[in-house]
Structure formats: structure tokens, C-alpha cells
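Sharing a structure below in C-alpha cells format, with a few things to ask.
A single protein chain has been omitted; all remaining protein chains appear in their positions.
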Amino acid sequence: MSDETTRTLAVDYLARVEGEGALRLVWSGDELTDVELNIFEPPRFFEGFLQGRSCLETPDITARICGICPVAYQMSASAAVEDALGIALPDPYLQLRRVLYCGEWIESHVLHMLMLHTPDFLGVDDAMAVAREHGDMVRAGLKVKKAGNDIVNVVGGREIHPINVRIGGFYRLPRRSEIDALVAQLKEARPLAEAMLRWMGTFHFPELEVDVELVALKPEGLYPFIEGPIASTGGLCVPVQEWANHFAEEHVARTHALHARLHGEPYLTGPLARFALNFDALPADLRALSAELGIGPGERNPFKSLLVRGIEVLFALDEAVRILEQWRAPKEAAVPVELKKGSGWGVSEAPRGTLVHHYEVDDEGLIKTAIIVPPTSQNQLAIESDLRNLGTQLKVLDDAAATHRAEMAIRNYDPCISCATHFLRFERVFS
Amino acid sequence: MNDPWVPTPMTVREVVRETADTVTLTLDTSASPFAFAPGQFNMVYLFGQGEVPISISGHADRPDELVHTIRGVGPVTRPMLDLVPGDVLGIRGPFGTAWPVEEARGTDVIVVAGGIGLAPLRPMIYHLLANRRDYARIVLIYGARQPDQMLFVDELHHWRGRFDLTVEVTVDQGTEDWFGPVGVVTRSLARARFDADDATVVTCGPEVMMRFVVHEAVRMGVPQDRIWASMERNMKCAIGLCGHCQWGPDFVCKQGPVYRWDHIAHRFAEKEL
Amino acid sequence: MHNPRTILSHSDLGTLFATLHAEGRHTIGPTVRDGAIVYDRLIGPDDLPTGVVDEQAPGRYRLRHEGTRRFSWSVGPQSFKRWLHPPELRLFRATRTERGFAVEKPEAPPPLALIGARACELAAMAIQDRVFLGDVVDPHYASRRRDLFIVAVQCDRAASTCFCPSMGSGPRVSRGYDLSLTEVVDEAGHRFVVEIGSEAGRALAAKLPLHAATTDADAPERASAEAEAQIARRMPTDGLREKLLGAVASSNWDDVASRCIGCANCTLVCPTCFCTTVDDVTTLDGTHERVRRWDSCFHPDFSYLHGAGPVRSSVGARYRQWLTHKLATWHDQFGTSGCVGCGRCVAWCPAGIDIVAEAERLAEDA
Partner (left out) sequence: MRLAVHKFASCDGCQLSILDCEDELLAVAGAVDIAYFPEASRRMEPGPYDVSLVEGSITTAHDAERIQQIRRESKVVVTIGACATAGGIQALRNYADVEQFTRAVYAKPEFISTLETSTPIAAHIPVDYELRGCPVDKRQLLDVLVASLHGRRPAIPNESVCAECKRAGHVCVIVAHGTPCLGPVTHSGCGGLCPGYHRGCFGCFGPSSLARMEPMTEVWRSLGADDKTIDRALSTFHVASEANAAERARLEADDE
């Protein structure tokens, strides 16, 4: 312990998260007085330089906000632009976008579960160390991850920053032979994913309870990817176009990023929220498996988001197969797009939570204003709140264990700092 | 079918460090004798690294060994500096044209080399000395950038001691312990005594050097068809299939590297050909 | 060779494929993909283009639907080169042994049948034969070429980019094939006049349901005449080699360089360009592979020399290499022009630079 009265825990560089962040916890005596998740990743000003660009460029440009979930950016961006231009995409295109999204969920979730989060539960540094003890599981997980990546490869062209998403549809539709090979690969990955999840179900999960409202998309009878409306455990249910009436981004002086609040309060998005709000939309076998693993719509322990991600991986594998097996290619790869003045909202479920895009475009289709609200900035307050709730647990641990536990709590959210720092307004703090 | 793309493994028997960046490797070819003509080159393959054209620098009448002198300049040649006896290189060859040992019979032979260019000329010198009576005066002019970059120092020393051979060694930049001439090879050439209209000039070195050497030789009265130069071009195959070494109508790997000057004088003058 | 012409009816095309397949061959031929006619592995006649014609101009190529013919188009972006001289090929694989290495050569490819080769394709193959089967035989080309079966097609239509007559390479298919087809569509039906060009062709023909050609017997000549009549483009071949070699210092090279992107497309689509480079790759386990792949004299590293950089560093010099090699120095190397007048380099140059126009201007210059 560093001091009689003050104890500070600091992690200068958070490992196994995407991007650069730091953590600082300060106790005065028994009281946890300061919880700071510092994001020192430099800002990249995306919203700034989107102004004046063609709205048709948004899938390519905004993808570069984040290399972990580029599909999410492409999906929310194209939905927002299509909303602005008054384009209603026919079903086959929407279905194919769902498939693409399945790929990203699988890839991103397995990356997080296996390579970023599992080491915490096993008390080792990284996935390579996990592989030493549990080589079979890691190899199985990598196969599943690859299956996810290959969906994005085939439908999107490449796994990071796909090139095939376009306002109005796609550039090229997948060929039947490509689809068949993919389906076979997904089916092969399915039992591996289940085995991995069951193994993770045996981990020890520390106690913790999320005490903020949960927010996710909640379409009728469908586990959500790109379908609205936005709902919350507090009863909110509004179309995305009304986002600004209920949510607000604010600059909080003490911390260093924009925080989004729902009706003035912190809230949480992501797997736990999706699961809570859409449990009924999951197929029966996955509901049963959830019960076996001891999780259900009432689950609020963020450490168990690991298991929820596992359920979502299985869902995404099955969903991609289901769609691809009955998918019939439309005649053209995209619907016609006409540039005109407008304003539009797009929202989708990134692996880490809801991702909101809003654009105003002029009559040449050039962007006048852009607002992008990524999940990590929405979740930052909730993460800090978790850390505060962990306070008593941490107090009794020694520095190393406490630091580790706190890091682990942050990694529960798979925070994506690259996403969080696209902001226009930003500042940097050295901890 | 014998595959001309596939190298034959050969074992390094001896390694001599010539300078800081140059080694001479002797490969053992006693199992299958290796015949070549002075001036020819091989494609030398270093496992896992790549393959480069390298002239043969040993005796043409010793088929049980194959000698290469290699300057380490890039990713393939630099690791070759670290080879030790027992290591294995892949060899394809020999390729290309040879120095005019027959045509030069009975004439004065002036050998002008710059830098690593002495390596491909050494088999020629060996031949001249082994058949000394077939040739009239023999002059070797060798220029190196600095004294410590000189190849085959002992051998040069030995040759210099012979009465039947004139050796002129010059450096671009002298050092304190250098007592020899300082200056470009053309100056040594201009000073050399030989019978210009019955001489054969052979030269190998950087293109600019060869340009000046030929210019000087012609000025001194050597006929253009008695001057020979060795060219360097990018080569990936050495069998006329990859196209890289094209120089006008020629594949330097086949019609070259050794050329008679009157055949290439006009081409040599063209830029970026 | 006694060469009676016979007829294969359109509905029997499948038998042609089946017969070739029965010999263990892969059938490679034209098919429509991504808005162009490309050569690919074909399962059967359904994969062939149907009722598709092309329109070509410098830097432009479009397909259009018309009629029901299978072969009424001119050459597309690819040539059969990619099947005989593949764009990427493993030369060998080497594994480390105790002190040295052991070499393992690639497997021989399956025998191929090329379907739909036109006169210029055959001429280009004959040129590559000289390159790869000359004093040094490239075993990779040889193994693909040796067992090749060629079903040629008589052109009955030419693109605006074609200039085979001035290169003496077409449009009439006259040699270098096993079977040749001339497509005829009229009130009497859809059929092909078959000519036999080799013993292998005769043997195969014996297995096909052919019947005697009567009125159609001169269809091949008529088709070629029709195609030839459409060809206006002419390469000024008279004394061209000497003229181009004399124009080494012409300012026209700079002029064309100002329009040339330097992208290498002309060389990469040309059916006779043969240049390659090698990549040395090692896998994690230390196995080494030497991979040969198409290269181009337009790439700066093509002429890279240690210490000096590229010999041909300017685009003008690189363009000059391409054009003089094709039309002039090729004669010195292989006793023939390197151009067969297929027009691919004209159509597939994104900047629409036209080898014929450039050659004309340079020839005038000389």
C-alpha cells in the first residue's frame, strides 16, 4: 500500500484493449475518491473532415475509425445515408448485410473472448500463454474466428476495412460457389464455438452488478443487427430518428471524452444489453444453452458478458447459415442512388454496442454535418460506475491483484478506444 | 528433363576474406567437373535468400573447383559473406560469353579492371599466364576506390614480381600507408607502354569507368574491334527467359556479358536503353 | 493432309467437350465474366458466351447482346498465355537438409484443351514457342504445350482494334491447330464447319458425330473474308524495325510518355510478352519457394541494378523498351515480330494509347 491515507492504483497503458488508454483509481482512506479511465489515444477528427466529403464515401471513410469493427461503421453509415437519401433497401440486400455483420460479431467476439478476456480468467498474460495449457481450445477458437473473418472476406472483400459495402447495396454480390463454401465452413465452426463457450462457462466469475439502464436495438421477433427501434430496460422504445430527443452527448470537464447520457443518466449498450432486451428473439436451443450456463435476460454481471458473447457467436454462426442457405441474389448488386439534400440517422449493433450515425447532406450529396456516437463513449460512464462498485472488492486485494481486477472489469466491455477517439473535441491527459 | 531453373547444390570448400565486404568462395566440384570459359558467370543461389549472377573468378583449367568472388551489397550477397566451409550454395551455369583468349593470341593484352570487376577478369589473367608464350606484352591495370578495397592483394603482389607482366595498381583515394599511384585507371592506361595497333584491351568495371577506358584506348590507337568490355544488367534467370537483362536486341546473359566494343559502341552511347 | 470439311451441329458441342474430357483434359475456353469474355475452365458448352458481341476501341471494351452465336466476338482481355505461361508458378521448393538443401519440383499440370483459339492466338503461341522452346527449353511451358489440344475458331467479325492482316497473323486460321470450327447460323440451323489440322485432330474428329459438309464447305473462307473486310487498322510494317531502331532518340518518346500512366497493362495483356521475375518466399517452417510471376518492362525495378537504381528510370525509356522490343528487336531475338495484331494493348490501355498510331508517328520521324 502506497500511503496510510491515500492509495493510488495506476495502469499507464491498458493492455488487450483496442487503442491507448490508462486507468487511475485513488482512495482517500476507505473512500474511493477518484476513478478515471483516461483515453490518451490522440484524436483523429473524423467528424471534422467528413464535412464536405461525398456521402457516398462514408462507408469507406468511417470504417477507418476502427479496425476492429469496420463493418459496424459501414452499416451505420450506409443506413444513415440511405435514410437521408430516402432509399429503402429491398430485403435481399438487408439480409446480406446481416450476414456480413454476423461475420464481424464472430470475429470480434472471439477475438475478445479468447485473446483479450480469457487470459484474465486464467490469470495469464495473453492468448499465447492460454494456448500453452489449452491448445485445443485456442485452436478451436481461432477456427471459429477465421470463419467469421471469412464471412467478411467473401461478402466484404477483406476482413479489415471491407471494400464491398456501398450506399444502396454492394459492388459485387457473392457467387453461389463462394456461398456454399462459406456455409460449409460455418457449419464446421459451430461445434467448436459451442465447445469453447462451454469451457468458458467453467471459469470463475467475480461478483459485480451493473446498476445503469441497458440500451439496445429491439426489433420485433429478431435478434438485432441493423434493425430498430432503440429500446431500454427502462421502457424506452423509439425510432433512431428520435435519438437526439432522448440521448445527449456532453463534454464532462473532469473526464476527457464526450459522454452520452440517456435522459441525463449513464447507460450501457453492448452484449449484456442486447441479451437482456432480445432474449426472447433467440432460438430455443440458445435459450436453453444460456440457462445451462446460468445466464438469462436478467443477467447483470458484466464479467458474464463473456458468456453472452459466446451465445451471440453461436447465434451469428446459425443466423449466417440460415440466411445464406435461402438467399437468392437480386439482379443488380445495388439499387440506384440519387443524390439529394436530406438528413438521416443510422444505427446498428456493433459488437460492443449501438453505433449511431447522423448526417446532413446537401443537394450534391456532400456532407454538411456528421455525428458519430460509438459504443465505447456511451459505455464509459458505466465502466467507471462499475469500477466504483468494485471499490470494496479492490480494497482488500493487494496492488497487483486489485489492478488486475480493475483492468479485467474494463475489459468486460471490450472497450474500443480507437472508436472513442474519433471525436472532434478532445484533450489529452498524462496520468 | 533437366530443369534449367533448378540450382545444383555445391559445397563451399574454402572461404577467403578479401576485403571488409568481399569474399572469395571456392566450391568443391570434384564430384562433377565444372567447365567454363574465362568471363562467364553463374547464377548463385543462397538457400532461403535468393539468386544472383556472379562471375567465375577461378582457373578455367581446374574443373574440380569453382571460384566466386562476391561483394556483399544487398540482401542476397551480404549473407554470403558469412558462409563457412561446409555450407552449400546452389549453382546454375556457366552462362554468357567469354573473354577473347583466342582472338588476343599474339597481341599485347591490356587488362583494365575497376573494383569487383577484377573478379571476372582473373580467369583471363590466369589463362594468359598459363599460356604466356601465346601473347606478347601483358599489362594489368587495376583501380580500387581505396587501398583496403583491393582484391587479391597477395596475388597482385606476386604478379607484380613477375617480369613477364606489368601490373599497375591505382586507387581513387590514397591513405597514409599507400605509396602507389593515386588516380583513375585511364591515367595509368595512358601511361602504359604497349603496341596500340596490335593490342587487345579487355575491361570490366563500372560503366562510366569502362566508357573512359575505351575512349582512352581508342585515342591511343587501339582498334574498336580489339576492345572488349563486360556488361552488367539485372538478371533473374540467365537463360534468356525472364527478359530483365535486355539491352537493345540482346539478352546480356546470352549475347553478353562480354562484348566486343564495335558491336556495342552505338548502344553504349544511348541513355536508359 | 487430306482434309475433308465436315459439320458439327450446335447441339453436338457437348459431345466435343465430353470427348475432350474423356481424354482427361481440362477444357479451357471463353466465357462471360464481369462484363468481358475471359478464358476459364469450362464444364460444357453452357459456359460459352451466347449471343454476345464485343465493341472495342482504344481504352474501351463493351459487350452487347446480339443474335445467338457463340463465337462472334473478337479477343478479350486475356490470352491463352495464362494457361501455358501462367501468371504465377512455383519453380521449385527447397527444404533445408543438414548442411545444404533439397529441391522438390512442382507437379506437372493436367493436359489441356483450348477451345476457341483464333488465328492471332495461334500466332502468339507460335511466337512464345520460339521464346520458351528455343535453345533453352522452359520445362514448365513445354509440359503445358506438349499435350495441348487446340480447337481453333475462325473469326467472322473483327474489332476496331484488330490489325492481324498487317502482321500476317490472321484472320484466317491456317495452321497450328488440331480442329478448327467455323460457326454458321442460318435458316438451316446452327452448326460448325470443322477443319482438321493434325493427326490428333483427326483422331478426335473420328469420335465426334460429324456429317459431310456440302453447301457450307467454303464457310471458313467466307468468314475470314468478312472479318478481314472489317479491319481498317494497319501496322506500317515496311522497314519498321530499321525505322524504330533509328528513332531511338526521337522526341516522340517523351510525347507518348506524357500520356502514358506507366501502368504496364499493355505488356500484361499482350499474348507474346514473356517477361517474369521471381519472388523468394520462405514459410515459417523454413521451406523456401521460388515463385515466378509475370513482370513487365514498365516496372521500374525490372531494370534495377545495385548502386545505380533502374537503368530505365523514365517512363519514356520504358515505353521505348516495350515498343521497340515488340516491333523491332524481337526480330533480332526470335526472327519474327513480337506483335500479332490482336489489339489487346490498344483496347486495354486505360489511357487508350494506340501502338499502331505510335509506331506510325515514330516511323515517320525516322
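When the chains are written out, they are named A, B and C in that same order, and each has its own residue count from 1.
One rule holds for everything that comes next: contacts are C-beta pairs under 8 Å (C-beta built on N, C-alpha and C of every residue); 3 or more make two chains touch, one makes a residue touch a chain.
If you're wondering where the values come from, they're calculated on a predicted model, not measured in any experiment.
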| field | Touch partners, limited to displayed chains, of the chain removed from view | value | A, B, C
| Residue among C:46, C:66, C:88 or C:218 that touches the chain left out of view | C:88
| Per the definition of touch given earlier, which of A:32, A:61 or A:196 contacts the omitted chain? | A:61
| Option from C:17, C:177 or C:348 whose C-beta touches the chain left out | C:348
| said: Suppose we count only contacts with the excluded chain; which residues of chain B make the list? | reply: 48-50, 74-76, 79
| query | Residue-wise, where is chain A in contact with the chain that is not depicted? | reply | 13-20, 41-45, 48-49, 53-54, 57, 60-61, 64-68, 70, 107, 111, 115-116, 119, 125-128, 131, 135, 138-139, 142-143, 145-146, 149, 157-161, 163-164, 166, 171-172, 251, 253, 333, 407, 418, 424-430
| field | Absent chain, residues of chain C that touch it | value | 33-36, 38, 40, 59-63, 77-78, 82, 87-88, 258-265, 268-269, 277, 279-286, 293-294, 296, 298-301, 315, 347-351
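Just so it is clear, only the chains that are shown with their structure count from here on.
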| request: If you connect every pair of chains that touch, what shape comes out? Choose line, ring, star, complete or other. | output: other
| note | For the pair chain B and chain C, the C-alpha centroid-to-centroid distance in angstrom is 41
| By residue number and range, which residues of chain C touch two or more other chains? | none
| query | What positions in chain A touch 2 or more of the other chains? | reply | none
| For the chain B and chain C complex, residues of the former touching the latter | 1, 3-7, 9, 11, 47-51, 73-74, 86-88, 90, 207, 232-234, 236-237, 239-244, 246, 248-251, 270-273
| message | If we count contacts the way the header does, which residues on chain C are in touch with chain B in the complex? | response | 91-92, 94, 96, 99-101, 103, 105, 131-132, 134-140, 142, 248-249, 274-278, 280, 282, 286, 288, 290, 292, 295, 297, 302-308, 311-314, 317, 321, 325, 328-329, 332-333
